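With one protein chain held back, the other chains of the complex are shown just where they sit.
Going by the order they are written in, the chains are A and B; count residues from 1 in each one.
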Amino acid sequence: MSQLTARNLSLAYENNIIIENLSVDIPDGKITALVGPNGCGKSTLLRGLSRLLKAQSGGAVLDGQDIWKLPTKALAKRLGILPQGPVAPEGLTVHELVAQGRYPHQSWFQQWSREDERITREALEITGVLEFADRPVDTLSGGQRQRAWIAMTLAQDSEYILLDEPTTFLDMAYQIEVLDLLHDLNLERGKIIVMVLHDLNHACRYADHLVAMCGGRIVAQGDPMQVVTEEMVQEVFGMECRIMPDPVTGTPMVVPLGRSAKLARQLDLVNECHVRVLASA
Amino acid sequence: MTAHAAKTASSNTTRILGSRALLLPGLLLCLVLLVLCLLWSITLGAADISPETVYTALFNFDSTSFQHLIIQTVRLPRVLSGVIVGASLAVAGAIMQGLTRNPLADSGILGINSGAAFAVVLAVFIMGDPPLSVYAVFGLIGAAVGAGLVFTIGSMGRGGATPLKLTLAGIILTSFISSFTTAILISDQETLDKIRFWTAGSLSGREMSLLAQTAPLMIAGLVGAVIISRQVTTISLGDDIARGLGQNTGWVKIVAAVVVVLLAGGAVSLAGPIGFVGLVVPHVVRFIVGVDYRWVVPYSAIFGGILVTVADVLARVIIRPQELPVGVMMAIIGAPFFIWLARWKVKR
Partner (left out) sequence: MTAHDPSKPSWITLRAQRPPFSYRIDRRVPLVALAIIAFTLVVLVLSISFGEYDISPLEVVRTILNVNQDHPDYANYALVVHTFRLPRIVLAFLVGAALATSGAIMQGVTRNPLADPFLLGVSAGAGLTAVAVIVWFKTLPVSVLPWAAFGGAIIASILIYVLAWKQGSSTPIRLILIGVALQAGIAAITTVMLLFGDIQAVQQAYVWLTGSVYGRNWEHVQALGGWLLIFMPVALLSARSLNVLGLGDETAKGLGMRVEPQRILLLLISAALAAGAVAVSGTIGFVGLVAPHVTRRLVGPSHEGLLPVSALFGGALVVLSDLIGRWVISPSELPVGIVTAMIGAPYFLFLLVRSRHG
């Protein structure tokens, strides 16, 4: 049983329906990755789960309560969301940015408690941005910047952290750095993480639970070890591939065939024949 | 601001005249419409004149007829002034919007109107009561100096003349120059009295000689605009893309700036500052013909002509026998339209 679920959820932008009548459970204590091709509705679903987008019908439910009926700050204390590609105002320091995460815990007159101070510092330490705390966010590298934003969401002190494509536009090394950080947050701090990911291999590696979407529907969900199959990738992404175990983690690794790969395989066969012929000769 | 510009530019790819084959007939149709507006405008005035008389006055002039004289010496120059001013302002606005990729750009923004206004106010302050032709000379000089200042300051510093910097330099210099204009106006009542109608933008009392003096500038500007229209299309996609396509963006910008000064400077020296034409017309035109400036420029010219002609007719009839300056009329028409545009088009 899970606490965060969507029940018969329909989402639309203006009159353009993206998701219709979708139900999904976000399992407790795990990292959930939403994957699918562009325009499949994965980001839309994330927005629907976090109240950034109002449902046409149905709704998202947290602990049996419709999230739209909860007071905004009460929801924010339980569920934080990091939108895609957020931009900090020029000159805002990392420390100031992370401090903004305390917003739902403050009131008009109690604007900065000692607890706010402590948790902000903790968030800076955990995400490893303490050493840049004094620098403006706009002067950081992509990976550092993304960690600073995650620190802000962490300072929100919510059990759920939702992230929309947290690794997009980052260099490979930074992508792994960010995903490792999220993994640690899940493992050590018990944060329930729901994220939209572009890269299926990253999703297989870091997610405990995978939700694969296509055309606004859920095609498959479950442990990546079970659900990531060649047929599933074909259905969701319309792409031929081979699945093999990741040499490092043993999780499924998707290797696209593409045209050049087919060609290479044929060449391999030809070579193999040659070798055999030569060997038999 | 620039992000928004990119957004509108990309959303402008949908257009009403979907097929290219319709573009030329459409243009001719609009031209006919413009001519009809002109004739209609000539018939209206202190005394209404029948269309037949207008026709004979134009093509079979009788110097003894009072009505013919009025048409030839008063109404025709006024109407022609309106057309060329409208065409110039609209085309200047279209080019500026393409160049700065700022959907809010118009000739008011490059310091042209405020420069012209300051120069004219200064001329009246010093000379007392100069004829309209002196207004025109000073207006043109002021416009050129204003635009030159904006362009120079906008190109200084790192990165050269970026759209945002040009826009900002224009807005700030405009208010800077205007503060000097105001300083003169509040210290000298006579100047204020003489100049207040001019600063609102007006076509009244424009004679053929004044038109002959300023029209060549605007015609040269219109020709220039047609010539560089293809380059403006490229540059409106972004500096990097334009450079990637092998365009010398620096030169195009300078030529375009000269064209804009000729057009808007000529217009302001003839009619005083008139707003909204340069802002509104290119938006409408892009909605009809798309983002190819080879079509945007001619369509803008004709639509601008129609718009100012109609506004001038309204300005003359709405509080007869008095008349409103056409600049005020333009703002009264243009503001609601622009509000509607912002509500309807800006999704974010």
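The definition used in the following text is that a contact is a pair of C-beta atoms (placed from the backbone, for glycine too) under 8 Å apart; a residue touches a chain by one contact, two chains touch by 3 or more.
Worth saying up front: this structure is predicted, and the values here are computed from it rather than measured.
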Given that one chain is not shown, which residue among A:Ser10, A:Thr44 or A:Gln156 touches it? A:Gln156
Residue of B:Gly45, B:Gly266 or B:Gly334 in touch with the missing chain, whole complex considered: B:Gly334
Pick out which of B:Met156, B:Ala212, B:Ile227 or B:Leu245 touches the chain that's been left out of the picture. B:Met156
Touching the missing chain, which residues of subunit B? 1, 4, 104, 153-154, 156-160, 162, 164-165, 168-169, 171-173, 175-176, 178-180, 182-183, 185-187, 189, 192-193, 196-197, 200, 275-276, 322, 324-325, 327-328, 330-332, 334-336, 338-339, 342-343, 346, 348
Could you please point out the subunit A residues that touch the chain left off the display? 14, 50-52, 72-77, 80-83, 86-93, 95-97, 99-101, 103-104, 106, 108-113, 117, 120-121, 124, 130-135, 153, 156
